[in-house]
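Complex shown without one protein chain; remaining protein chains in place.
Chain IDs A and B follow the sequence of writing; residue 1 opens each chain.
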Amino acid sequence: MSRFKNTFSDGVGFDTILVMIALGYLVLFSAFPLVYNIVMSMQEVDLFSLASFDRPFVGLDNYRDVLGRPETMQIFFNTVKFVGFSVAAQLAIGFGLAMFFQLDFPGNTWLRGLFLAGWIMPAIVVGGVWSWILAGDFGVLNHILLATGLGDEKIFWLSDPEFALYSVILANIWLGVPFNMILLSVGLSGISEDVYEAAQMDGATRIQRFFTITLPLMRAQLGAVISLGVIFTLQQFDLFASLTQGGPSNASNVFQYWSWQLSFQNYEIGVGSVISVLMILFVVLVAAVYVRSTRHEHVA
Amino acid sequence: MRGNDVKRYGLLALALLFVGIYLFPLYWMYVTALKSNSEIFAIPPTFWPRDPQWIVMDVWQRMKMDVYLRNSLIIAFGVTVIVTMTGTGCAYVLARIRNRWMDAVLFTVLMMQVLPSSLMITPIFVVFNQVGLSEYPRLSVILAQAAKVLPLYIVLCRATFLQVPKELEEAARVDGNSRVGAFLTIIVPLARNGILVTSVLIFLQSFGEYVYSRSLITQRALQPATVGLQSFMGPNSSDWAGVMTYSAIYVTPILIVFVLLQRQIVSGLTSGALK
C-alpha cells in the first residue's frame, strides 16, 4: 500500500497523473469529437436524427455531395486566396515592421508592443469596427480614398462581390500583422550585431546584407511564422460572421465558414462535417510539418 | 543636436506614424462612439467629434450589456479555472521529462491546439446534444472553449517551467519534500508570473469567444457580449454610434489589462510560440 502511495507522491505516478488529467480532458472534448466527426461525415445527420444514436449510414455519399456542389470550387478558390493573400501580406508587413523596430530609436520596443493591441482584441469587435470603416456610403476608407484621389468612386466593400473577400482579407491582415511582427522580431534580435559588422567589413551593401545574412538566418523563423499564419488564418471565423457572412452569394465564403453554415443554418450536419473533416486534416498536416521542422531545429 | 540624434528622432516620428496608422481603427471606434448620429453621417467625416455625446449609459441599458458582460465573464472565468486546474501540472511534466512518451504527448497537445473552433463545433454540438449538455449552454461553451485553449496554455506554461532549474525541485526532495510538495511550494511559486500572464491571456481569449457561444447558446439571457454585439449590428443596422459605444465598453477593459501587462504578454507569447 505504501509503495502504491509512494509512486504518486514521489515517483512516476505523479507525472502520469498530471499528464493524464490534461490529456484526458483533451481526449474527451477534442479527440473524441474529432473521431465522431468522421463518423458523422458518413451518416445522414439533420435536425431530426440529431439526438438519435441510430442514424442511417450513407458511406461516402456526403463527400460526393460536397464535391458535386456548384459552389464548392468557388469556395475552394476563395479559401486559397484568403489564406494566400492574408499570410503573404501579414508576413511582408510584419517583417518590414519587425526590421524597422529593430533600428535604434527611443521607445522602439514599447511602441512595437502597442501593435499587439490589435491582436488582443476580440475578432468580432475588430469585424464590427472594420465594417464601419468599410461602409459604402459613410465609411471613412472610401472618404480617404476619394479625398486623396486614390479612388474615383465609392466602393461598396462588403456587398460588392468583387471586393467582399478582399475586405475580409484586409481586416484579417490587420489582425495578423502584430503576431507576425513580434515573432519575427525575436528572430531578428537573435542575430548578433557582429555578423552584420563582419559582413559590412567584407563589403556587403545594406541590400546584400539583407539577402545574404538576414534572410538565411531567419529561415527557421520564417517557416514557423508562415505555418502559424496558415493555421491561424484557417481558424478565422469571426471576421466572416461580422463582415460579410460569406456573401454576397458565396463571393466571400470560405470552407471554415461554409462548414458552419451548412451545419447551423441549413442543418445539413452530415455535409458540414465532411468539410470539417477535410479541413481539419489539412490543418493538422500543416501543423505536423511545422512541429517537425521546429523539433529538427532544436536538435541541430 | 548631432546628426545621429536627428536620425533617431526622425525614426521615432516614422514609428509614431506607423503606430498611428495601425491603431487608426481603434481610434475610429472611440471617436465614433463619441459622435452624435448626425455627425456620424456627415460628409466629409469629422476626425475629432465636434459635439461629443456620452451615450455609454444609454447603450449599456438599452442593450442589457450587464447581462452580456456577466455571461462573458462567467465563460471566461470558467474556462480559465478549468484550464489552469488541468493544464498547469501537465505543462510542468512536459517541461521536466523528455522521453518518447512525453514527446508524443507534446505532439498531441500541439495538434489539438490548431483545431479551428468553427470546424470542431459541428461534432461538439451533436455530441453535447446527445448527452444532454445542451441543457446547460453556458457550461457547454466553457467545456468546449477550455478544450480549445488548454493546449495553448500548456505550451506557454511549459516555456515558463523550462526556466525553473530542475535542481531546485531536486534540492527540495532531498531536503525532505515529496514531488507534490516540491511542485506546490517551490516550482509553482517560482513560475507564478508566467502562469498568471498565461492565465490572463486565456481569460482574454475566452472573453472574446464567439463561435461556440453563437452555436451552443440560443437563449439571449445566457449569451456573451460577442453574440450580443453581433445581434446588435444586425443586417441593416445604422446605429454606428451605438455599435461603436458597445464595442468601446467591451474592449476598453481588455486594452487596459493589455497595457498593464504588455511586456509580460509579449515575452510570454514569444517564448512559447517558438519553442
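The working rule: a contact is a pair of C-beta atoms (placed from the backbone, for glycine too) under 8 Å apart; a residue touches a chain by one contact, two chains touch by 3 or more.
In this text, contacts and distances are computed from a predicted model.
Write down which listed name, "NADH-quinone oxidoreductase subunit J", "sn-glycerol-3-phosphate ABC transporter ATP-binding protein UgpC", "Glutamate mutase sigma subunit" or "Putative alpha-E superfamily protein", is the UniProt protein name of the chain that is not shown.
"sn-glycerol-3-phosphate ABC transporter ATP-binding protein UgpC"
Pick from B:C90, B:A172, B:V197 or B:I249: which residue touches the chain that isn't shown?
In the full complex, the listed residue that touches the missing chain is B:A172.
For the chain that's not shown, point to the residue among B:G20, B:P189, B:G234 or B:P253 touching it.
Only one listed residue reaches the unshown chain, and that is B:P189.
Applying the definition given at the start, please give the residues of chain A touching the unseen chain.
3, 6, 9-11
Even though one chain is hidden, which residues of chain B still touch it in the full complex?
Where chain B meets the chain not shown: residues 165, 167-168, 170-178, 181, 186, 189-190.
As a working rule, only the chains that are shown with their structure count from here on.
Averaging only over C-alpha atoms, locate the centres of chain A and chain B and give their separation in whole Å.
Taking the average C-alpha coordinate of chain A and of chain B, the gap between them is 16 Å.
Residues of chain B touching chain A in their complex?
These residues of chain B touch chain A: 8-9, 11-12, 14-16, 18-19, 22-23, 25-26, 28-29, 32, 40-41, 43-45, 82, 86-87, 89-90, 92-94, 96-97, 102, 105, 107-127, 129-130, 143-144, 146-148, 150-151, 154, 173, 178-181, 183, 204, 207-211, 214-215, 226, 229-230, 233, 240, 243-244, 247, 250-251, 254-255, 258-259, 262-263, 265-266, 269-270, 273-275.
Tell me, which parts of chain A touch chain B in their complex?
8-11, 14-15, 17-19, 21-23, 25-26, 28-34, 36-37, 40, 45, 50-51, 53, 97, 100-101, 103-108, 110-111, 113-118, 120-126, 128-133, 135, 137-138, 140, 143, 147, 174, 177, 179, 182-183, 185-187, 221, 224, 228, 231, 234-235, 237-238, 241-242, 256-257, 259-260, 263-264, 269, 272-273, 275-276, 279-280, 283-284, 286-288, 291, 294
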